[in-house]
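Structure incoming, see below.
A single protein chain has been removed from this complex, and every other one stays in its place.
To keep things simple, chains are lettered A and B as they appear, and every chain counts its residues starting from 1.
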Amino acid sequence: MTGASAPGRNPTDWKSDIMRKRIARRYAAERRFKAAGLFAVLLSAAFLAFLLITMMGNGLRGFTRTEIALKVDFPASPLLLDPGTITDEALNQANLPMVTGTVAKKALGGDADALLSPTAWVSIRDAIKADPAILSRTETISVPASTAIDLANKSEGSPEAEAQVARLKQQGVLSTGFNWSFLSASDGTDPTQVGIWGAFKGSLLTMLVTLALSFPIGVATALYLEEYARKNWLTDIIEVSINNLAAVPSIIFGLLGLSIFLNFLSLPRSAALVGGMTLALMTMPVIVIAGRNAIKSVPPSIRDAALGIGASPVQVVFHHVLPLALPGILTGTIIGMARALGETAPLLMIGMRAFIATPPGGVTDPATVLPVQIFLWSDEVSKGFVEKTSAAIIVLLAFLLAMNGLAIYLRNKFETRW
Amino acid sequence: MTPMTEAQNSLAIANPKMSARDVKVFYGEKQAIKGVSIDVDMDHVTAFIGPSGCGKSTFLRTLNRMNDTVASARVEGEITLDGENIYASSMDVVQLRARVGMVFQKPNPFPKSIYENIAYGPRIHGLAAAKADLDVVVEKSLRRAGLWEEVKDRLHDSGTALSGGQQQRLCIGRAIAVEPEVILMDEPCSALDPIATAKIEELIHELRGRYAIVIVTHNMQQAARVSQRTAFFHLGELVEYGVTSDIFTNPRQERTKDYITGRYG
């Protein structure tokens, strides 16, 4: 301890009790702080897990439906159909819903109307179409049960429905099957008959319009700003506009769409065309910003090399810079499209909340999209819509996950360190 | 690869403040320090010299375990402070760093006031109970760092507003404020102009004896000016360690001689 005697020093006694206690306190604070950080991470993750589990718990049931095996004695039924001439028209005129009701009453008792879904007759129609020969014999056909029975079978129905379910189970006619019509049908009034196909097709058409507009415009803007634009007032305004658009709340774009596209340009209301245009304006800044970063990361040496062998500036960009920047641009585009796919508010503004019972045929037909369909179903009073809403959410999340996964894959695959 | 022997370490220090025995440092697979043994005493300024990349800064950072902050770094061997192994589990790294202070290559005052910069250490270590005590510590530390006269009227200005040389003296004052036993200086003048450098060197002279000082420098003149002991590092090895005047006038090792005379580095 040579230094202890040095003049003016009053060394700290680190071994003293006070110091030891103080150090212990500081380490305790350190542990608490670290634990608080871990807690924050875990709490956030737990919330995500809670959300996903809730949706799964509610939604997976939406993909199944309760079916009742209905014994149909065709010759004895009031059905007037000639097995030789089964056409769509003949089936439509045969008043199948009424016939189904009669048959069901005979097979299941007086309360049969409450047991079957309003769309039960569709199963019978499809069965006849598939094999007209059944018209001459007695056939057992699985038809969807009503919402009340469906809920009771999935164990949260009214006492009355529970009793009916118990009875049906005793008769051995109750079964659970995959609800194919949820994927192939569109919106409806009864939870047992609704499906996501209409909204899904609307989303698809809307995304096509969005992509067709925002991708070329976004890439062109990114190329112009990064490669050609001189530093002047016009460039400044473009940059400010893009950064500003990227931060504008999505609902403002809806107001723009309503006021400009619908009222000023008189484009069709509720159409995928207008929805796509509105979302394209929202997505474009995302693509521009991602595109500029991707273009920026192409090293200048490549441009110099191309210019050095006599390529024109346009050739440099289209032959060398753009292909190298493309993976980055695509990643940004997919992320922007994923955001657009989940967007709801601006589409409400332009009327894409219509009741769409038939899928749109083109971009100018009235349409709705998946998130808006979710919103509409979430407003329904009938309890059967809860699982349908959650099931639609699962479909939407699956698509978003797939898109983001693709973006991450692209980024990792093409990530280049220059 | 010449292993460290007593022949090269011409100094036998009886009562070393810090001593290292066969210290090896690895960054992942790469070995940066290849078995260094050295003693540092209280009464002299010790300079580590050598070409850049020779490991002198890396070795310096092992002396107060700053290498712990680098995830891939691994230290082998033994380093003691007053005979106590600083890599032992009983050694508390927080205390160690309070006892072995460090001044960095680039002045790094916190973006706080001058007063707060100095008060930071005493506050976290609980060395000043009352505000009045803290004021005393701040003034004493700034005086010792030779900065008091320049800043006494603007103690609450930002530390980052000072000139580079003043900032570095502030950082020295900050290190002094916790009453360390050893001060490690990692090329403290490399970012400064000659006048500021002269002031720091003068300060080192004044601090000598009160603290064990180890200074890393790539500037041989500076080593000759400020130190009494010099260690020459090359390629992660300690090539020669001795009294500064001996090293510069009469190096025993060929490599030391080549470096001193400017053949490489």
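Note that a residue touches a chain if its C-beta (ideal position, glycine included) is under 8 Å from a C-beta of that chain, and two chains touch if they have at least 3 such contacts.
Basically, contacts and distances are computed from a predicted model.
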Per UniProt record, missing subunit out of "Phosphate transport system permease protein", "Na(+)-translocating NADH-quinone reductase subunit D", "Acyl-CoA dehydrogenase family protein" or "AAA family ATPase" is "Phosphate transport system permease protein"
Considering the complete complex, identify which of A:242, A:273, A:321 or A:410 is in touch with the unshown chain. A:242
Residue among B:96, B:189, B:231 or B:260 that touches the chain left out of view: B:96
From the listed residues A:67, A:150, A:187 or A:343, report the one that touches the chain absent from this view. A:343
Spell out, residue by residue, where the missing chain touches chain A. 26-27, 29-30, 33-34, 36-41, 43-45, 47-48, 51, 54-55, 58, 216-217, 220-221, 223-225, 228-229, 237-238, 241-245, 247-253, 255-256, 258-260, 263-264, 281, 284-285, 288, 312-314, 318, 338, 341-345, 348-349, 353, 371-372, 374-375, 378, 386, 389-390, 393, 396-397, 400, 404, 408
Where chain B meets the chain that is not shown, the residues are 64, 66, 69, 71, 93-98, 101-102, 104, 106, 108-112, 120-121, 124-125, 171, 174-175, 178
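By our rule, only the chains that are shown with their structure count from here on.
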Please give the residue numbers of chain A that touch chain B in the complex, ascending. 1-3, 6-12, 14, 18-19, 22-23, 26-27
Which stretch or stretches of chain B touch chain A in the complex? 15, 17, 41-43, 82, 92, 94-95, 98-99, 124-127, 178-179, 181, 209-212
